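Working notes, beginning with the structure itself.
All protein chains of the complex are present and in place, except for one that has been dropped.
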């Protein structure tokens, strides 16, 4: 297996190469009869599309998903749902000088070793960030089914470089708040950070460099008792899905690495009840205990590495000639992919979560 | 599924409850004819056993794995390898007062919701840290097969509370160095931190509290080209396995969350060659690019939350009576499980890695 | 993977070798709180045990399953259910002359090739029919959960040699009828065939030979709409499970191979309704259309090959010396395993069916 997830009764198989004919996804195991608003799917995907804001690449991607099957009269048919995005408007000339020269931080060399040199390296091939478009499609579909069950997922930019947004209020966050964030062009809680973050990106870009960041994601409405201990719990499935996003190099749930510096008396979330429902007064565990939801918001954070494609000369090797060389990457690249990765992280989470409910 | 991993041709199914009859594991898909030194397996498991050092619980666990099948004349038979550890020496009286009172930070309440109240809660049941013993057994077996392929995995305590050990030299770390660390009673690189870390634990214990930490794990000898993009790569499988360890709340590969604060020009690991092999001069990516190994050491760090069992009174609920109450946990509990979790993290990594090679 | 089934949210992992320490099974994914009458499980397993009727081997197997986990106070806990049957009373001397001489019809040679000569060949090792005991345990547990949902499964000997029992009335068969058959020592519909079938076996035995047969299995109470098209339907899962039984070499659903000689006008099962429920007036399709149940009884038949262990001299090879040789198998062996395979077929079906409902 490779670019497919198998989560209980749900599976997602993604395909495509950056400069191939098309990219897409097949989702198996969706229930029949779920209403899916296709326009909302496009809106979700548009959040991932490159912006005209100076941050993202100016390549004009027309990521229009054509649904091949599994969708009729506005509803899932229950049989496999497949979508294809045809590739257009490619400038493969930009990539001409990469040939067997490994771009540092990219999967050129590892892909070469993995696939006996046969993989399509144009534009990063299957390793391209572009392949997250079908992942977002799948996540957008799952999100709507989750919403119908009262479950909402939303993410924001937690940090870019040294600029930090506020964290979610992990105890009191609401669907309305998540919707508000998701509606923003630049998804941050504290709007004042937008300018500062963009500045960080512009600075990096000006230095012919790139910059990383963090994305925080929350899910509300998930009932208690969902998940499993050990290997098939909420954390396992979300992490397996989220590490499917190129550039993600870390994930933490609730306080995550912050737990390492805490005492049990601070870390343990006290339970409380009004006689009807059970809550915790803090939510350091990010809504998950023993791999299973406790009814509080699920909260996790993903670390996004800086885009490896930078315009500075970089020391590297030609892995066929086995020679050291210097690489200058041409073409336009995002100096920071964190904003575009926000809906991708949500998408991965939506898939993982729905898998527990079908 | 639940407490079983299915990684390509390898699967691992773990069972058991803390106070049940026995705990154990079945490993399917091991090659036949691999030499396994049973004493070395016991040594590996002993690293997880509670120490007489004042840090770990004084319960006398006799975690002797009886091999039921799959092992003959010192070798794997290739058919399923199963081991059972019979439970003995239980003091369930210690747990008498937990009944339906949820221990904060534990899975009592989530397990209740998940299993309709039917799960065995004595001693944490299947959620108990004790269930990691068979995980370690499985990892110890996988480790020996990996070693025969020239691949070694080792971990150390990176931090406990505010005390930090040195990090691995992610470029130059050797099998010998890992062996040295693993041979230590208290696995740290800088021996001087041992005293300080133990002090942190003793302090926490004295405050009737507990404390968390970080474990860093490295793998050397893994050839380039192993893994897959997207959902079935090195990061996906390791994270799915490592989140199977209770108390792990975060994982990062290479620089992980540190990437979020870096520029591409620092983060990208330059490739270099001597004409024969390819290396990177830094190893921020922890040996993984696009989910696939690049031949450099694989390095990851896991966040361990403080033991939820603390002797202080804690606010919580009785989830059957639906009443608020105060809980005092009796019995002896580790004030810090980080040292004992070190071989467990290694075990999870060994299983994940071997799965790519069988 | 190998001796484990992964069906959606349910997985079953079987281990053990005939002359090893123990055999057993781990079931993951059972719901919590299902009542399991352990005595009934033993009764189910006793149906598989060798009879004192002259047909089955006189080895005195004490297949007592010790439940290690997953079962408390008469109910499933929801966490992994594991059972171990310790091996006792072995006469490995009987098998001394097999060494590297391949028993025709057995898996000695294929196991040798598969496992690099490392597999345990004593008594057939993991390929032994004895390994079906834990399969029956798992099936017996699943059967009780199915019964609580109103679903019953039962099988009978359809043929041994040239003697045929009646077929199930695939339209009108009832739970009561299945219960009646299952209560019989020799499970046939037409009691008069018992004597004739036993005669066939005795004849074969007298000729130092063995004999095969057919088992027909039916399931009542399964609602319409369960299953999936293509690769994950009722037929796929049942066949994957039933071919897990050594000696099964064919399976057919409903009329199965008989369909090959039919016309559509005979084969199509006409639907009919009383305004409340939908039935078919015939049930050639064995309750399955497009991989999905139609509410009629599920009916399938399995072909069982004659026991390969016969006392006649057989031409074969020593696969290490690479020499032709003649083999005489000593020890006592069933001349016909069809009667003992009846509950095993049921067990496999029960596992497959429950997997669609958890």
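Going by the order they are written in, the chains are A, B and C; count residues from 1 in each one.
The rule is simple: a residue touches a chain if its C-beta (ideal position, glycine included) is under 8 Å from a C-beta of that chain, and two chains touch if they have at least 3 such contacts.
Predicted model only: the values in this text are computed from it and were never measured.
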| item | value |
| --- | --- |
| Visible chains that the absent chain touches, using the contact criterion stated earlier | A, B, C |
| Touch with the omitted chain, as defined above, among C:76, C:316 or C:350 | C:316 |
| Selected from C:27, C:45 or C:211 as touching the chain missing from the view | C:211 |
| Among C:38, C:177 or C:259, the residue in touch with the chain that has been omitted | C:259 |
| Where the unshown chain meets chain B, residue by residue | 8-9, 79, 229 |
| Absent chain, residues of chain C that touch it | 1-5, 8, 14, 102, 104-107, 109-114, 126-127, 131, 159, 161-162, 204, 207, 209-214, 223-233, 235-237, 239-241, 243-244, 246, 248-265, 267-273, 275-276, 278, 280-281, 285-286, 288-295, 303-310, 312, 314-317, 319, 322-324 |
| On chain A, residues whose C-beta touches the chain left out of the figure | 1-4, 6, 9-11, 13-17, 20-24, 26, 28-29, 31-34, 66-70, 72, 75-82, 84, 114-120, 125-126 |
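Keep this in mind: only the chains that are shown with their structure count from here on.
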| item | value |
| --- | --- |
| Rotational angle, Cα trace of chain B fitted to chain C, multiple of 5° | 180 |
| From chain A, the most remote chain by mean C-alpha position | C |
| Distance between chain centroids, defined by C-alpha means - chain A, chain C (Å) | 46 |
| Touching two or more other chains - residues of chain C | 9, 79 |
